[in-house]
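Notes follow the structure.
Every protein chain of the complex appears in place save one, which is left out.
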Amino acid sequence: MHILVALVTMLALLLYMVMVIQTGGARQRYKVEAPATTGNLDFERQFRIQANTLENLIVFIPALWIFALFSANDHLAAGIGLVWVIGRVMYMLGYARAAQARGPGFALAGLAQVVLVLGGLGFVVWRGVTMGF
Amino acid sequence: MHILVALVTMLALLLYMVMVIQTGGARQRYKVEAPATTGNLDFERQFRIQANTLENLIVFIPALWIFALFSANDHLAAGIGLVWVIGRVMYMLGYARAAQARGPGFALAGLAQVVLVLGGLGFVVWRGVTMGF
Partner (left out) sequence: MHILVALVTMLALLLYMVMVIQTGGARQRYKVEAPATTGNLDFERQFRIQANTLENLIVFIPALWIFALFSANDHLAAGIGLVWVIGRVMYMLGYARAAQARGPGFALAGLAQVVLVLGGLGFVVWRGVTMGF
């Protein structure tokens, strides 16, 4: 059933929903009227937290599941996925404070993501080579 | 085969493609030259319709499928998903008219999405508790 991978996926989605809700709140607090997404630096940092996380979620979710399915190791996939979620929480808290403070969380989540993508690709190719494409 | 859930997924993707095509049309109509995404409020509202729907699709699609797989209730998942699609159609039509008119559709789709995410998380945790993680 891939329970742990599904659990990490839902945690990532919940975290992203928190970011989206915070962006909505920042829109009201800093009086940035829709449809604008610029005009106030505090709002823009909040907006970029969710936008950059979206740019990474589109890679993270498929890579996590392909890694899990082709490695046949749910615990490993979910563990790496959890590192990604922790890195993204750090990124959110850092970037909300200052643009320069977004680095460590970005790097941690990015590392987990590269492992999922390259590892997932490796497991897929290995299956193709050993079982035929 | 999860036919109904796949059908709702395809409807959501078709709706989003309509929004993307309308954004391309608005780019020409309001003479907003690529790569700019600002400069004309009518274009910006159209652009935000698709951008905000993208921000929600990244949550909606994985949550819909995890809800369907872990609830083992395709009809319920597809029904909630259909409410999301209807809410997003209302959001599109409202926001294209005026920024203030985007509220009701946003709220309806948002409600369906929260049910899918929290419900999906609940079903996953329940499986973990009863069957072991």
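For the reader, a short list of remarks on this structure follows.
Order as written gives the chain letters A and B; numbering starts at 1 within each chain.
The rule is simple: a contact is a pair of C-beta atoms (placed from the backbone, for glycine too) under 8 Å apart; a residue touches a chain by one contact, two chains touch by 3 or more.
The model shown is predicted, which means the values in this text are computed figures rather than measured ones.
In the complete assembly, the contact with the undisplayed chain comes from A:A63, out of A:V32, A:A63 or A:M90. Within the whole complex, the absent chain has one touching residue among B:L7, B:L93 or B:V129, and that is B:L7.
Within the whole complex, the absent chain has one touching residue among B:A26, B:L57, B:M92 or B:A112, and that is B:L57. Residues of subunit A that touch the chain left out of view are 38, 41, 44-45, 47-48, 54-56, 58-59, 62-63, 66, 69-70, 95, 99, 102, 113-114, 117, 120-121, 124-125, 127-128, 131, 133.
By the touch rule set out above, subunit B reaches the unshown chain at residues 1, 3-4, 6-7, 9-10, 13-14, 16-17, 20, 33-38, 50, 54, 57-58, 61.
In this section, only the chains that are shown with their structure count from here on.
For this pair, subunit A with subunit B, the centres built from the Cα atoms lie 19 Å apart.
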